[in-house]
Each structure stands twice: as C-alpha cells, then as structure tokens.
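Yeah, one chain of the complex is gone here, protein chain that is, but the others are all in their spots.
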Amino acid sequence: MSAPVWNNKVVKWVDDRLPIISMVHHAAYEYPTPKNLSYMWNFGSLAGFVLVTMILSGIFLVMNYTPHADMAFDSVERIMRDVNYGWLIRYLHVNGASMFFICVYIHIFRGLYYGSYKAPREVLWWIGILILLAMMATAFMGYVLPWGQMSFWGATVITNLFSAFPVIGDPLVTWLWGGFSVGNPTLNRFFSLHYLLPFVILGLVVLHVWALHAVRSNNPTGVEIKTPQDSIPFHPYYTIKDLFGMGVFLIIYLYFVFFAPNFFGEPDNYIMANPLSTPAHIVPEWYFLPFYAILRSIDFEFLGIPAKLLGVLAMFAAIIVLFVIPWLDTSKVRSSRFRPVYKWFFVILVIDCFILGYCGAKSPADPFMGLHGLQVITVGQLATLYYFLHFLVVMPVVGKMERPKPLPASISESVLKGGANA
Amino acid sequence: MRKFALTAIAAAFALTAFANNSKASEGVVPPAMDWSWQGLFGTYDRAQLQRGFQVFKTVCASCHSMRYLAFRNLEGIGFNDDQIKAIAAEYEVQDGPNDDGEMFTRTAKPSDHFPHPFANDKAAAAANGGATPPDLSLMAKARPHGPDYIHALLTGYEEEAPAGVEMAEGKYYNHYFASHQISMPPPLYGDDVEYTDGTEATIDQEVQDVTAFLNWIAEPELEARKAMGMKVLLFLIVLTAMLYAVKRKIWAKIEH
Partner (left out) sequence: MSQTVQSSGDKPDENRRDFLTLATTAVGVVGTGMALWPFVDSMNPSKDVLALASVEVNLSNIAVGQAIKVMWRGKPVFIRHRTEREIKEAEDVALNQLVDPETDDARVKKKEWLIVVGVCTHLGCIPMGTATGEPRGDFDGWYCPCHGSHYDSSGRIRKGPAPKNLHVPTYTFLTDTSVKIG
C-alpha cells in the first residue's frame, strides 16, 4: 500500500502538491477487499449511485420548479407536460427516492446480519445511521414540494408531532411552520432544506467511506483479513462486480420509471393542496410506514407521559436504539452465519419490520390481513414490542447464551473449503 | 449467481406483495377494464380520444375545469394546426389589460388554455349546490384505479338508493363514490353528443371515450414514455449481460 509512482508528469506534478490522485487510487483501486463478499455487499455502492442520480435530477428539476404555495403544483405539472423530458427527470427523482430507501434498508439489514456494527466499525455504523436520519428528513421535505394533498397533510401531521413536547411544543411547531398552519413559509423553508440536505448526505457519505477504509470491509464470515491471500484489490474485481449490480439495479429502477411511475405514489398527491379538506386516509410514503406504525401503536399513557408524546419518543427511539447496538450485542462472533440461534431472531426482526410497515399503511381499527377479531393496532403494538425487545433483550441475552459454530481460521480457508455457503 | 438470483427474486416478490398490501384502504373496488394504453406496448386510440374530447367539451366542460389543457396540446390527440386553430376560435378568453387599462375578451389562440366554466372555485361551488366540480386534468391519476374508477363512477348511478339509505338533499346515489352520495347528477345518458365520426353514441361508448380522453390529459407523455422505456430496457439488458460476461472473465482465476 505504498504510494504509487506516477509516470505521467502532469499527474505527478498535481499529486505532489495535492495527493488526491493517490488518495483515489488507494480508495478505489488498490483498496484490499475481502475476496468473499456476496452480492449483499453491492447495495452500498448502489445507494451512492442513487444519491448521485437524485442530486443530478433534483438540480434539473429546480430549474423549472417554483417554491410558492400558489404555483408549486402548477410548476410541477408544467415540468411533466411542457419541459423537454421533464416527465422523465421527475419520475427518475420520484422513483429514485424509493430506490434509495430500498438500497439503504437492504444495506442496513446486511450490516445487522453480518455484525458490521461491531468493533472496530462502531463509528462507521454511526455515520450510516446519521445518513439514514438525513435521508428521512430530506425525503419528507421533498414530498411536500409538489404541494399536493398528501404533501400538505403529511407536512401537517408530521410537524404536529413536535407539539407533543411539553411547554415548548406549541411555540416549536409555530416556529417550524413560520405561521399558524402549514403554508407558504413552510414550503419555502422545506425547499431550502431539501436542496441543502443532500449535500450534507454527500459529506456524510465521504466520512462513511473514509471510516470504511480505515477499518476495512466486513465480510460474510465476519473474520477479519489476516493475510494477503484473504483479500483482492478493489479494482478490477469489485468495480466490475458493482457495475454489473448497477446494471441489474437500473433495469428494475427504470422499469418503474417508464412503466409504473406512480407505483410507489399516492393518487391523492395529484390533487392540489386544500387546507379545508383532509384526505380520507393520510399515509406516509412506504419507507416511513414502519416508523409510522410505531408512532400510532402507542395509544396509552405510561408513567404519566401522555400517549402522543410517548408515541413520538418511541418513534425516535426506534432509530436511536441503533446507535447503541454495538454494545447491546454481547456475542463474540460477528456474522450470523455462525450464530445458529440469533439467525432466527434476525429473520423474525425482518418479518417484524414488514408487519410494522403493513400496520402503518392501514387504519388502526381495520382487521389485520382480513382476520376478524384481530385489529391492526393490536398487531402493531405487538410488533413494536418485539422491535424493541429484539435490540434491548434478545441481542444481549442471546449473545451470552448461544454457542456459536466454529469460525474458519481465515477468509481464504472458508473460501477453499466451500463450506461457507452453509 | 444462483444465490443472488434467488435473493433478488425473493426481494422483488416481497416488495411487490408489501407495496400492494400497503396501499391505503379503499372503498368499493371498480371492475378492471381493458384499456388500449395498458401494458408494455399500449398506445392511445386517436379516434377514441377525439370522441372523448367531444364528450368532454359538450357535457363535462359546462361544470368542470381542465386547467392543464392548452388548445395546442390537442395535437396529441391527432388534430392538425388548422383544426386546433378552429377549435380554439370557438372559445373566448380574457386578456389584458389593454392600453386603456381595461381587461377584455378575445378569441382564443392555440397557446391559450381551455377556459374555466366559472370565474373561481367559490363561484363554481355556488352554482353547484355548494360542491365545487373538481378539475379533470389529473383525475385519472388522482384516484385509486384511475380510469377504471372514472368508468365505474360514470356508469355507477342507481335510480333508487338501497333501502335504509337516507339520501341528503340534492345528492345522487352512486355505487362507486366513496360515500355513495354524490353531488353530480348523472352526466351521461347516451346520445348526449353526435359523434363527428359517425360512431353510435351509446352511454357505454361515451363513457369509455371520455375516460380515454381523461387518461390522456392526465398522462399525455405515456406513449413517449413507453416507447423510450422499451429502448432503454433493451439497451440495459444487453449492457448488463456484457458486464456479467466481463465480471466472469475477471473473476475466473479467483477462488471466492
């Protein structure tokens, strides 16, 4: 890993003064990568690719968008109808948001399964959670910009969450709105922040990659790189693997853009915002549904804390708890591949999150999956309970109790034995 | 690769099931119709769109606005420049102020938008028993099951409300409307227009035609979108196959 010698004089001249070329060479070319990464490791680079697509399409949308309560909806329709390829750029952006969350959620669950949050990768993991939080804020504010019915009422409901905080709640919400209800000042500040935050995300991604390169990639065995035989240079092996993954991803992404562009959307958002009429069902975008379910499942007081505040706290706690899992997980083994008991709890967690998503989409009093006598709210409460139990109880207890399967001595040993796929 | 394919298929399957299930709960689901623009290769039928436009301007336009329809857009349903000018000339739009500071009306030009039937939403509500007739330009995208819903609603009126349903003053019973009590009187009865192309104007024909027109004005880019999508996807499939071959080559000597 010594600095490469540059033959080209111009390259050398620049690199002697600003070693940016060497830096990129280290990071994207010779970076020693475990040779056994599965396709689950593609989603980080895919998420980075979507981020770039989102920023690019967003910049071109802004050229034609008008952030004013009276004109935003019309300007979006003008983009769809009159601007050259405006429909394409908008649909890329709209579906890109969903694709971004799909990639990032898979990326997170991959990290959870293979213990990528454990020492020495805690800071890498933290930065990842910060990226998720920034993404959520960006996506929420972006959804408000077309100023449709769901934009308006979504903004109203979510900003009203902050009124749950005692004493400061009401002034805080008024401050967020810049008025006495969601209105033009709200739209303007959301637009400003929606443009700013992606660049904050980009900065966090740089830190994320930096931290990754300091501690090196985890891998399906969870065993660190020990000898040169365990690793291969990033280029060409993982560049081509990432590019192939990108091709597959683009086929899926662009299928939605061209043939089902409103699949992830809500019809109500094609109705202009109307402060006098609330849609029958206010539903957030799909990627918020599990959190929305946690929020709504708290319909009771606890320790004198009112239900509304408790719900808000639970929703935020669902993400905050991720910050401490490096210490909640007591297992000595990283990868769930060698954890016969925890593996099943992980599967339950994934199913639990899908159930929460389902509950978030339905009205609380609806029957769950058409089962009479079983209300969505009840299932949502149980699912919420498991979500927190998983991190706060299962992780520490199972880590201590279970007897892991024997680990391979090294990555290359596991590869040669071929038994790693078990 | 096999593992990856399985994972991808499972993920796609779970995602679809999840997304379908996650849509907000709905009222009565309208029957699914066969529309010419559905599917990967679907296109609009120009003659049908023109008939639908005729129904719209003769019947719907007396109450409903169509704010995103400019006369020049009618090129998209197969009218030529002269026909568009002639259609625009049937309408008056407000312009101004002139040099005397007065607003005035003039004959519409192709660049003008289709005039609204009422001066503003309040006037529209006042003239329609308190309910503003919604704008129709995005109706096919603004309701679950878009065109199917429009078709079902227009044919879903029932003369008598079912026993036990108390109808409010000035409301009509409609099987597919969310509350079943809709302010819009049944708009089409059959023979409401005389089609210029000689098609028989049965109520079902009219409803299908106007639904097609409403879908077109909601998604005028649909044909360009699908045509481009086909080319893009074919290109990507070739490129991805090539990338896979290169990946196999590069990884051939690595045990992994």
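Each chain carries a letter (A and B) given by its place in the written order, and its residues are counted from 1.
Throughout what follows, a contact is a pair of C-beta atoms (placed from the backbone, for glycine too) under 8 Å apart; a residue touches a chain by one contact, two chains touch by 3 or more.
Fair warning: this is a prediction, and the values are worked out from it, not measured in the lab.
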item: Of B:R72, B:H145 or B:H180, the one touching the omitted chain in the full complex; value: B:R72
item: Selected residue (touches chain absent from view) among B:L40, B:A131, B:A227 or B:M242; value: B:M242
item: Residue, one of A:W6, A:Y29 or A:F60, that touches the chain absent here; value: A:F60
item: Hidden partner chain, touching residue among A:M40, A:I89 or A:I158; value: A:I89
item: Subunit B residues touching the omitted chain (full complex); value: 70, 72, 110-111, 235-236, 238-239, 242-243, 245-246, 249-250
item: Hidden partner chain, residues of subunit A it touches; value: 56-57, 60, 63-64, 78, 81-86, 88-89, 243
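Assume only the chains that are shown with their structure count from here on.
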item: Subunit B-facing residues of subunit A, complex; value: 35-36, 38-40, 74, 77, 80-81, 87-88, 91, 102, 106, 232, 236-237, 240-241, 243-244, 247-248, 250-252, 254-255, 257-259, 261-264, 266-268, 270-272, 280-281, 283, 286, 289, 354, 357-358, 360-363, 366, 412, 415-416, 421
item: Contact footprint of subunit A on subunit B as seen in their complex; value: 3-4, 7-8, 11-12, 14-15, 18-19, 21-25, 40, 67-68, 73, 134-135, 137-138, 141-144, 146, 178, 218, 220-221, 225-226, 228-230, 232-233, 236-237, 239-240, 243-244, 246-247, 250-251, 254-256
